[in-house]
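Of the protein chains in this complex, all but one are displayed in their positions.
Right, chain A next:
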Amino acid sequence: MSENLVSGKTSLKGPKTSAKKQKGENKAKESSKGKRTQLGKKDKIDLSMASIGHPEIFPLVFTTKTQEIFNCRVDEDVTEENCFKLIKKEDIIQDLKTRATISDFHPIKKVVLEYPGEELLVVFDAKFQYGQNFYFVASEEAKENLLKPPETAEEKEEEKEEENREETLEVHPYKPPVHKPWVSLGSEKEVEEESVKDTITKIKYMISRVRRKFGAPITFTDKNASHVKDSYVECTSYQDKTYSIKMLEKNVGIQMVPKLREASTQTKWTYPKNAATQYFPRQLSSEEKEESLSSEKLKEFLTSVHLRMEIALQQNEIMNAFFDDWKALAEDESSSGGKPDVYLKAYQSFTDLRHLKDRTISWVCWHPTIYGIIAVSAGERLSYEEQVNLSDKSLLQQSVILFWSFFDPIHPQLMLECPEDIYCFQFSPSDPNIIAGGCINGQVILWDISQHEEKLQNAKTVADGIEITAVNMPSLMQVQQSSTEPPLVRYCAVSSIQYSHEKPVTDIHWLPDYFEDNRMGATFENRAETCVQLVTCSPDGSVLFWDIPATKLPEQPSSEKVKEEETFYVPPDVPDTSKHPDVCWKPLIKVQSLNALEVPAKESPYTEMSIPSSKNLKVLENISTDFFVGTEDGEIVYSDWEMEIHSDSAKPVSQKHAQKYIIHTETINTLQRSPFFKDIILSVGGRNFAIWREGVTNGPILQSSCSAGRYTAGQWSLTRPGVFFIGRDDGNIDIWDILKKTHEPSHLQNISKSTITFISPWTASPNQHFLAVSDDLGVLHVWEICQPLSHPSSNEDANVLDYFEREVKYLKYCEQEFQEYQELQAKTELKWSWRHRGRKQV
């Protein structure tokens, strides 16, 4: 009962809550009762109160008319308490027929028709419980329920109804399921879809073959598919444009994760420290030394060791252990392998018709630094008598010094203007742009060719490019001039005639650059290290020492540019001699000899020089100031130019320790020191030549026999110590090799037709050795010295020196012998005289 109450309450309270219960009841009902009615009700959606759980209740609106028909007028037949009204089904149906659509029952027409009972219940809904004023109960059970306990609380009725229902549900007897026709719910369609049906009838094939063909041997043949047309179909691949998609952009994601790794090191920090150790070797004190020296043990040791050491020393003495046989073998072969026919190869010859016509070359000098430049001085071809009477001679042609270059044998590179014929000239060893020359009238001239130095250096290109010149108008003249004539350089200094030599300057030398003389003749250190002093000699019997004056070059009219020339260095104790070529340039020292001089020495004083101090000019004492001088008469004078100050009169007095040697019969034309040995001198004159040694006063070491022709020039070879060249008046050159033969030249070579006037050897490079030979016709021949003549053999130096030593010894021996002989002679004469006397007396 309580349950019912609860359920009833719930049904009253909230339609929803009751709806739930109702729903549950309904469902229970549905399961047990017939579904048809329920299904029928469900079809009508909106009318029934199924939405709120009362599917059999249909709210209706009864119009007045309807109410009148069915006697359910409000407040008359049907009141709130008596809300139930039973209407006959037939009546409703009749009403429906008569009034059709306007009948109130029209909406529930179907329900009414389907209603099983005879009487339908209509309930007056005063409270509008279900939304309308009347509601129609569609089911018998509900009708019953509503009718039977109408007055009591509806709850109880409903509860009872529900109870009844439930009870009826429980008590309801088992009804076997009734066969109902199958209601399609749409599943047959699915089944139909899934089933497999043949769309077309299947075709049957039967293939048969003759029995005898089974198992028969088969022959296969090959057929080339390409031969038969259309036997194959080729599907060549082709690029279908529809499929080619050009990938324009591609997104690629990259992630880079660095590997993280931790590592650590520990270093030992070393501090740099300065450390030094000093040690000294341990040494024995002198007493200890003495003691050990005198010990017995030492004596024993020495005796035992002594023999061994002696043997070793002896061995060394006997044979030189350091001798390289292999090398020596190679050298010997090269020197002795066959005798070459030609020692001198003709290289080039230079001559100039304009300037050197009918002239002889008096002096040849190579440019010390620039390769291939050789300077030649030309002079009148004079006979001996004419040479003596020089003053009468008037020079018709301008005398010049020509510069030749190897690269241009036709055009001379440079011309130096000379006031007179130049007999000799020299390049300054310290500055090759300064040239000093001695004239035939005794003057000394200086040139400076610094301007043209570059031109000389580029002599090679000048020869080619001389046609390609500037087109400027003002320089055109000069260009033309230079293309035809070499530039003329004027001299920059000339000595005054009064103080020069009276006779031609026959030789000129530059003093070496490490010392200089002053007026007193004492030698001083030269601070400038440039050659500033000259020595000249002349047949007038004097040797003059000159200083280079400080000059500025005068304007040169034929030059292309006018350049400022730097002044020469002037030693401080020399007065500024000249600024103008005509101002007098005096010699410094004059050494007068007894006889006329011709050719001087090349003095190369060898020194034991103390280190020069930079402050003062120090007097150098150890320089040897001796020199050799050759005379016109064939004498060789060996003397010294240093002047001593006479203690009494305080006047400089020249020392005279002159030694004279007369070997040559005629004028000496060459006196030269050997480039290898400082004390060996070659003298050439007349019909013979001689080799002297400084210090050996007995005579020459070697003296040649008189030859047929006259010797006119001579020079030592620059590369081989024992070789020298002698030029003759028949145009031949004699090559003498002391080590091979001393009685005759080792080789003869003909150079030209006329007399050879000058020879000058030169080493241009280690492989190129030249010999410049000038002759009387004004032609300069340059010959190349072949290898055997230019390369010294091994130990040649030592051998030559040996030879000289031997000769000196021999000389001494000879002299000794002579002396002894003389003594003997004297003795015998005395004896004779004694005897004579004796006889007389008797």
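For this structure, a couple of remarks:
Everything that follows uses one rule, which is that contacts are C-beta pairs under 8 Å (C-beta built on N, C-alpha and C of every residue); 3 or more make two chains touch, one makes a residue touch a chain; residues count from 1.
In the analysis below, contacts and distances are computed from a predicted model.
Hidden chain, UniProt protein name from the list "Dynein light chain roadblock-type 2", "60S ribosomal protein L14", "Lipoyl synthase, mitochondrial" or "Collectrin-like domain-containing protein": "Dynein light chain roadblock-type 2". When the full complex is taken into account, the listed residue touching the unshown chain is A:V305, out of A:V61, A:I102 or A:V305. Within the complete assembly, A:R282 is the residue of A:K97, A:K202 or A:R282 that touches the hidden chain.
Checked against the full complex, the candidates A:N320, A:Q498 or A:S705 give a single residue touching the omitted chain, namely A:N320. Remark: the residues of chain A touching the chain excluded from display are 281-284, 289, 292-293, 297-298, 301-302, 304-305, 308-309, 312-313, 316-317, 320-322, 798.
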